[in-house]
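With one protein chain withheld, the remaining protein chains of the complex are depicted in position.
After this line comes subunit A, so read on.
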Amino acid sequence: MEKIPFYRDTRYISILLQIIFLVLVIAALVILGLNMTRSLERQNLSFSFSFLTGPAGFQIAEGPAFDPSESYLKAFWVGIVNTLRVGLTGIVLATILGFVIGISRLSSNWLVNRLAFFYVEFFRNTPLLVQIFFFYIAVVLQLPAAKQGYNIPGWFYLSNAGMTIPGLIPTANSWTYVLLVLAGVAGSVFLARAIKNNLVGVLLPLVLAVVGWLILKPFGIDHPELGNFRVTGGSTLSAEFTALLVALVLYTSAFTGEIVRGAIQAIDKGQWEASRSLGLNYGQTLQLIIVPQALRILVPPLGNQYLNLMKNSSLAVAIAYPDVFNVASTAGNQSGNNLQAMTIILVVYLTISLIISMLINLYNRSFNIRGAR
């Protein structure tokens, strides 16, 4: 029998194809790299990150306190904190809302079912950027300007600059107080279990917290004041943050809702029937039988949604919320280090995404092992 030539032998072909592919990828990277180095050289530029230590010279509207005389590095840090602030809040809210939407989609109540359906179709099928602009320009900015805004003087202000409530000013006793309250809560829970009285577990920490507050005076209260142009003091939820958060949450929860619905529908019908035959009602069945099993199916795609939300938060640049992308493009532009700024952006998002992905995988694994025989 004639020997099969190696280029027709499937054992070799698969390896060969992979080698060819690898070579092509490396070649492409080398070309891009050479191209970049050459054009930088041609323009007498160097790829260095030394600009990071120089003073930024621009202002950042919100986030951790930042002075224009501080370094670019600090500016990037403020941007990262702002990204995490909107991203993590968004993840929590989108998860909660997504579960509500997903379960509503399966509801036998016609109205609830239809509302959830329209919600999902609407938010899933319109671009996120448009939604962000919509919530910013057509909703949040339509609130009256700071001076004409809704308010309870000294306590609450709502205007198109955002919502301001009193803030807490930490004192020397703050940490002691927080630790004492945490210890108090743990103790009460332990006690409540021991004496089998849940009321104690709820009331005792409350009493402890109030008494502790009166004795230690752990926080001062920072009352917001209406200045000439805007509200100063207190803690503010800015218009930009609100619009971005709302858009991200609504958009992501539509996808999350579909994932939840899919996961629940993937559970065998027999589980419902068995549960019903044991005398459990709809809510109990969902809570005790269906959702725990559905979680196993929905956690990996849910993780993808978390990654999407985090990455989508970079659209903040469109509405002046100073997230890391916004700050980095300003920094790159002001200092002329666009390439470096882009590199930093890539590294930041990659790091955040990999961490989220790792946590989701860990959670998922713990689940599957518990579920395995």
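Assume contacts are C-beta pairs under 8 Å (C-beta built on N, C-alpha and C of every residue); 3 or more make two chains touch, one makes a residue touch a chain; residues count from 1.
Operating definition for what follows: contacts and distances are computed from a predicted model.
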Protein name, per the UniProt record, of whichever chain is missing from view ("Amino acid ABC transporter substrate-binding protein", "Polysulfide reductase NrfD", "Glycolate oxidase iron-sulfur subunit" or "Molybdopterin oxidoreductase family protein"): "Amino acid ABC transporter substrate-binding protein"
Residue among A:R38, A:R114, A:R276 or A:R365 touching the omitted chain: A:R38
Listed residues A:T10, A:N125 or A:N228, member touching the removed chain: A:N228
Touch with the omitted chain, as defined above, among A:S235, A:N338 or A:S366: A:N338
Selected residue (touches chain absent from view) among A:S71, A:T89 or A:N160: A:N160
Residue numbers in subunit A that touch the chain omitted from display: 27, 31, 34-35, 38-40, 42-45, 51, 57-59, 61, 68, 137, 141-142, 144-146, 160-161, 227-230, 232, 239-240, 317-320, 326, 329-330, 333-338
